[in-house]
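Note that one protein chain is taken out, while the other chains of the complex remain in position.
Each chain gets a letter, A and B, in the order it is written, and its residues are counted from 1.
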Amino acid sequence: MSAAKKHVMTRGAWAEPGSSLAFKTGTWRVEAPFHQHRCAPCHDACPAGEDAQAWIAKIQEHRLQEAWEELVAANPLPAITGRVCPHPCETSCNRGSLDTAIAIHDLERFVGDAAIEHSWAYPWLAKKGSRKERIAIVGAGPAGLSCAYQLIRRGFAVSVLDALPEAGGLLRSAIPMTRLPRDVVDAELKRLFALGIEFRPRQQLGRDVALEDLEAEYDAVFLAPGCQQSHGWDVDGATPPDLHEGLHMIREWIDLGSIPKPASVVIHGGGNTAVDLARIMKRAGVAEVSIITASGLPGPDTDPDDVLNVVPREFDEAVEEGIVFYPHHTIKRLIMRGSQTTGVEIARLKKIPGAGGKKKRIAFEGTERVVHADMVIPAIGEIVDPAGLEELLDHQPYFHPDEWGRLQGRTTVLAGGDARGDRGTVSAAIGDGRKAAIAIAAMLDKRSLPDESRERIDVEALNLNYFTPAARAEPPKLKVAERTDQAEIIGSLSEGEVFGEADRCLSCGNCLACDNCWNYCPDNAVLKTVELASDGSHYVFDFEYCKGCGICAKECPTGYIRMRPEE
Amino acid sequence: MTTPSETIEIKDIERLRAIEPRFRGLESGHRACQGCGEALGARLVLQAAGPDVVVANATGCLEVFSTPWPQSAWRVPWIHSVFENAAAVASGIEAALKAQGRQSKVLAFGGDGGTFDIGFQAVSGMLERNHNVLYVCFDNEAYMNTGIQRSSSTPHAARTTTSPPGKARMGKRHLKKDLVSIIAAHHVPYAASTSVAYPADLRKKVRRAIDIEGPTFLLVHCPCPLGWGHDGALTIEIARLAVQTGLFPIIELERGEVTEVMPLHKPRPVVDYLKTQGRFRHLFSDDPRALEEREHLQALADHNISTYGLAIDHADPLDSEEADTVRRGGLVS
Partner (left out) sequence: MQQALEGSQAIAKTVAQCRPQVVAAYPITPQTHIVENISKLIADGVLDCEMVSVESEFSAASVVLGAVAAGSRSYTATSSQGLLLMAEVLYNIAGMRLPMVLTCANRAVSAPISIWNDHQDSMAVRDAGWIQLYCSSNQEAVDTTVQAFRISERTELPVMVCVDGFTLTHTLEIIDLPEQKQVDAFLPSFHFSRTLDPQQPITLGTLVTPDYFTEIRHAHHRAMLKAADEIVAADKDWQAISGRASGGLIREEGAKHADTAILAIGSVLGTLREAMAQYEGEKIKLLTLRCFRPFPEDELRRMCKGVKKLIVLERALSPGAGGIIGAEVRAALSRMAQPPEVYNYAAGLGGRDMPLDLLERILKASSKPARDAFSIFDVQLQKLPAGER
């Protein structure tokens, strides 16, 4: 009660209604609430930079086209990534702490397919052709295509060069149709090129075009040539005379339909190539197919740094189809009979950090065993083909650009995609392409790069009491006996399932207008607004009365309200 | 006091207060502690009851923090007399309104001290005489306004200043009085318990009680950060745990019979609730009596769950347990 103002006593000390408004309890605060949109883990984890929470929010509103438009801000090929991405978004999804992660991967596929079905158009960021600058992109794989997409939408002129007659890179040549139907690739790429990107096929760097010529003709060059050259592989110096390299075999099978069919095969490697090849061979009729890999198998206790580098459902399907895995193993010796491989000696292996923290591969003596096989196929990865890039690569297997693709000592040449060596997924390649485009645009505009740093919202910041458990939608899957070399194994969710699944999304870090803060404030210090407040919510804190108790922050289901010290 | 830049300007705030789409029966500016469960309870009750009410309020925290002359946080006609007579004053108001032919509903507000103990007789008389009054007891389980002394509503083993733990004692010796059953034994048309952690349930019950012609009773569980020993931000969390452990069952009784309960699909162990509050801290020491008391409280919770049949494993769209959830339920089955 204010001592300064003198009051005249009322008879019987009665008081006016609501006169307590004169007392500003806001002065009691030591902490104040504020609204902050934090990045959902799916957004943080997406290598392409998609804000999955944002486009799923559009699906919740049944606005599929807007969902797709939000998605393609970062990734122009959702029908593709929705089939091939290892979905780290799902691994990090906060809903996993309540029941099961949102099926983001399947939602993305549905949205991508809907765009194809309805012929939706990419949104533009600037008028087409409004910029006079021209950029050359080497490699029409996902990294190159993503970079081209982002640049042309910003008004630049873009030319994409590729050694092959068709665009798509690994999408066409290395990923099986059972995972990625070719008509989907065709449709996505058709829409992409319809933006006006120039395609220069059959242009091999070194043989048909020189990097210096590109640098002279164009205002910037983005190198996304992928890794076209196999890693050298031998076992203690020895290789089988009929050595086939894994990725090469897959390409041949896709292009020509032919694949060797030994009675038994051992594949050495722990990536998508190894697993894809194993499944192709098994389905083709190879009786025993084994994978020897230094990595661990996907599971709840596996260190993410140590796990098989495949899409988890690919692994599940491989096991269903009868592929045998030997995790944490290496091949020590080839067993030959004359020139014919008869088996391999394998031993247990772990990658253990040594002095200085660098991981060393240690094979453990005394754990050797023999696996019979008529063929041993390496699928241990590839490196950049140095043809035409000798000066830039300088005998290194990969480029080492910064996170924006910029190369040291070069302003107008950038690199990204598998050629970086530390990527390996289509989504990461798409992310590299996007960032390189932004870096190129910034360089040409003489602007500084945007700050894409984000604070991620973890599950501890959410209040899961306000969400009820619900089952995750599962797409249909062909039974093992029904699987062929052509038909897509995993099907699509239905539209109803998609809307239902999107409803499971917790909307981490966003205001849901759930009214919790408004309901629970003992001091009427949260006011509701019909209009959107400037911070993106539908609530305003009444700081004249807010005592800073923190109930609103604690009960906000999405962690959108936080507390900070009162100044 | 700062106004962070992301909010709307102050002149818009006054407009927003004026057009706020709910009745501000308890206004801002009251002197309740940060995170006070009782202030929230009173605000929710009046929000649901609307302006056409007359309130008789017993002495206690609610009365003291809301009416320091010349200020009052109440926007309804409101009278405070003494500690033990809220129900009797309400009876008199009701008789007068009846005699005058006025329709406004009479509410009586009291804390657990003023209802379970000193005001018990007046409540019983009001119920017996069938006055058309809704009595709301804001139960924070002790005499809080006078500095945290035990009442008959204080739970077993809780620490208060008059039931402190020590060599010879482990907090309150006696059990929490089962007031709702006693009220229900008057065969009144409606008696129910609810909690500030379930505002949809609370509002529903207020409206239900107000629509009944005759005496009705609501017991509202309100955590007290100061008295229970917890951070003000945890008020709702703790109120929710009290219900989810079964220690504070949410039930409705009509004419003495249980007609509705809030089911517990997944009852929580009582220690989850006890460990959040300073008033139960002595139950987590190495003292062998501490284990015994924890078990006793678990047994009391289990007894409630079985007595009222709270363990229901299937969800019903009409039950209140999930009424406050955000509907992100996935596929409609």
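Quick note on the criterion: a residue touches a chain if its C-beta (ideal position, glycine included) is under 8 Å from a C-beta of that chain, and two chains touch if they have at least 3 such contacts.
All values derive from a computational prediction rather than experimental measurement.
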Contact residue for the chain not shown (choose from B:122, B:137 or B:180): B:122
Listed residues A:15, A:74 or A:331, member touching the removed chain: A:15
Subunit A residues touching the omitted chain (full complex): 1, 3, 7, 9, 11-17
Those residues of subunit B which, in the complete complex, touch the missing chain: 51-54, 56-57, 63-64, 67-70, 72, 74-82, 84-85, 87-100, 104, 121-122, 124-125, 128-129
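Keep this in mind: only the chains that are shown with their structure count from here on.
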Approximate Å spacing (C-alpha centroids) for the pair subunit A, subunit B: 49
Of subunit B, residues touching subunit A in the complex: 1-4, 6-8, 10, 12-13, 16-17, 20-21, 24, 26-32, 34-37, 39-40, 43-44, 66-76, 196, 199, 231-237, 240, 315, 322, 324-332
Contact set on subunit A toward subunit B in their complex: 1, 7, 10, 13, 15-29, 32, 34-35, 465-468, 470-473, 496-497, 500-501, 503-507, 512, 514, 516, 519-525, 527-529, 533-535, 540-545, 547-551, 553-555, 557, 563, 566-567
